[in-house]
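Here it is, the structure in full.
For this depiction, one protein chain was excluded, whereas all remaining protein chains were kept in their positions.
After this line comes subunit A, so read on.
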Amino acid sequence: MGDWHYKVFMDNKFLAPLDPTIFGYASARDMIDAYVPGTTSIFERDGKLYGLFSEYNTLALFYNLDMFNAAGVAPLSADTPVSWRMIADMAKKLTKRDSAGKLTQIGYRFGFFANFRSPQWYAQDFYALMRQYGQPDLTVDGKPAVTTKPVTDAFKLMYDFTWSDKVYDPSFPANWFADLPQGRVAMLLAGTWFVPAMIPHNPNVHFGVAPHPVVDPGNRSTYHNVEWSWGWSINANKPQAAQRLAQQFLAAILGKKGETDQAVWWFKTVGYTHPKKAFYQSTGYQQELVKNPWLRTWENAFTTYKIDYVTHNFDEVGQALIRAIDRVVYDQTQPADTARLLQAELQRLLGTK
């Protein structure tokens, strides 16, 4: 299940802790230490692990090289993030209209659009911006804090992309895996799964990958990225024998201590990454890296960015955030007004008014 479910499921004791010995580890600490620091935080409670990765991912920028070439835009660095302002300027050159004024391609697409209203994607895009502008969450000490400069600036960036720079249109044709390779969207953020999902129907696509853009490439404090996970877990309400069998099954499909074949298989088959330290050191990963050099961007992200999980997406606060973003990108509501409306809504939802 998605990482956003884990708090509720653990609060209600629906999940059984994973038995580290079944996975070949001496202790839960040993098991947690086998993964890149921070990545397992969503599954942890009282020093135990209650889930293990089906998928772990962060965001990086995919772009269509043919569109870049046709527009005379130089490819992006695979190592150094560029600023959002640069993305907007490039996107202007990559946004095209036909003689009748209709959009035929857009320069940049956020992860949400007319037919794909995923709370996860609204939150991922917004949280990365908000954190880059300097605020970790929509609330401070449990109280809504969205009329602040970082939050307003995050709304402003979305506003500018949509209405000032006109490089993003939420109603532009939306086929997530086809629009970029088929030349309708020049740039978007996605995870590693984007490639195996895009390639089969578009084998000749020329794409590049760059690190997640940041507010100010010269200021390391703006280097924030988001992470998300889908996890496998054990139902605590099943009989002990069934739980044990389930744990053995998970160990078999996810790999025991030091095993990396499974992680390689998951990556090769569906593009899912498992942030196991041993995976990044394995021969299988190195071979994948030769075939897919863009994969390095994700590995580098661990040292380039401060990476955190999103706090609110599939809850009432996340829903209020969707409404706020929609006001910006559909209704052209000014960022400050949007922030004020969101503040009032969060105060009502959180009972702090």
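The rule is simple: a residue touches a chain if its C-beta (ideal position, glycine included) is under 8 Å from a C-beta of that chain, and two chains touch if they have at least 3 such contacts; residues count from 1.
Going forward, contacts and distances are computed from a predicted model.
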{"item": "Which of \"Na(+)/H(+) antiporter subunit D\", \"TldD/PmbA family protein\", \"Acetyl-CoA acetyltransferase\" or \"Sugar ABC transporter permease\" matches, in UniProt, the chain that is not displayed", "value": "\"Sugar ABC transporter permease\""}
{"item": "Touch with the omitted chain, as defined above, among A:66, A:89, A:299 or A:326", "value": "A:326"}
{"item": "Option from A:27, A:115 or A:248 whose C-beta touches the chain left out", "value": "A:115"}
{"item": "Option touching the unshown chain, where A:134, A:173, A:196 or A:284 are the choices", "value": "A:173"}
{"item": "Residues from subunit A at the interface with the omitted partner, ascending", "value": "8-9, 11-12, 14, 100-104, 113-117, 119, 170-173, 314-316, 319, 322-323, 326-327, 330-331, 348"}
